[in-house]
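What you see is part of a larger complex, with each chain still in position.
Chain nomenclature is as follows: A, B and C, assigned in order of appearance, with residue numbering initiated at 1 for each chain independently.
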Amino acid sequence: MPDPSLLEVFDAPTSSPFLIEHVAEEFTSVCPRTGHPDFGEVLLRYEPAASCVELKSLKLYYQSFRNEGIFYEAVTNQIRDDLVAAMSPRWLQLITAWKGRGGIRSRIVAAHGPVPEAWVRA
Amino acid sequence: MPDPSLLEVFDAPTSSPFLIEHVAEEFTSVCPRTGHPDFGEVLLRYEPAASCVELKSLKLYYQSFRNEGIFYEAVTNQIRDDLVAAMSPRWLQLITAWKGRGGIRSRIVAAHGPVPEAWVRA
Amino acid sequence: MPDPSLLEVFDAPTSSPFLIEHVAEEFTSVCPRTGHPDFGEVLLRYEPAASCVELKSLKLYYQSFRNEGIFYEAVTNQIRDDLVAAMSPRWLQLITAWKGRGGIRSRIVAAHGPVPEAWVRA
């Protein structure tokens, strides 16, 4: 079950602005309607304020969705909320891209704070 | 025959803005001039207000065009209108990309409401 | 409904051996189990004996499967049989490649006569 307590942070190494992007290519959860697994890719992009998410803890947090029945939109908004709560970043963007189901592939884009114009697009 | 009553919606999981994109790679209708089938891809991109289109109902709605004789421009505008009517989104973009006919491939781009500059381009 | 009478042939322009390959990228039929459309690509490769299949008639023949409920394996074997009956080629290979369903994409390979080793593989 999704477990935000798995998320660990570390102090940002500098106070000058910079951008961090982590792309997890092997995300999987379960469709609550059909019970079939969903597979996708999760792009996290943010500008840290005081803290950054630790990479291995991020991986374990993503793995905690493995057997959760949850819709695309809910996954995306929950990950966004959990990461914002853990890091309080200057801004954050969370984009999930899902493999095709019935010939339709989907992306969900959620954000927090002022994403710079150049980085809005996935 | 195109049947907008197939479209079902569900409540948006959050009131904070986010973007949804569904790419249907296997759209087909019929050219009303020649009777030959047309094949294309339909990109739907929108920001929900209160409701989102349900994915399986979207697929069935697209399938209802299978044997309809209809031009590229009309397909694109009708899908845009039907989805706007069903969801009343904050903005919506509908882009159809058609496989080549006689060495010419085409795209039609229709929109509703204020598409953010970063997302205007297909 | 699949209609082999649509197939027209013309005399091969030479009696010396040569190979013809037609790849139809926009084949569609219907899954008899679910009623949902299937989309695929049909590769026909053959060495003519006395006659060749005419390209436009091949296209119309393929279109006659559009609303037929038929499994992958049956489509492939039927097209192979209809083309062999129409052309009596020295050898013929028919390969269908289907877009993913539930995360699984498929190919079916049927043949008639002695396909040269170099051309067996799709």
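In the analysis below, a residue touches a chain if its C-beta (ideal position, glycine included) is under 8 Å from a C-beta of that chain, and two chains touch if they have at least 3 such contacts.
Since the model is a prediction, treat every value here as computed from it, not as a measurement.
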Homo-oligomer size of the whole complex, from 3 visible chains = 10
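Assume only the chains that are shown with their structure count from here on.
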Intercentroid distance (Cα basis), chain C paired with chain A, Å = 45
Taking each chain's mean CA coordinate, chain A and chain B are separated, in whole Å, by 27
Interchain centroid distance [CA atoms averaged], chain B/chain C, Å | 32
Which residues does chain A have that touch at least 2 chains other than itself?
-> 100, 102-103
Per the touch rule above, chain A residues touching chain C in the complex are 36, 39, 99-100, 102-103
Any idea which chain B residues touch chain A in the complex?
-> 12-14, 16-26, 52, 55-56, 58-59, 116-119
Touch list for chain C against partner chain B, complex = 25-26, 28, 36-37, 39, 63, 66-67, 99
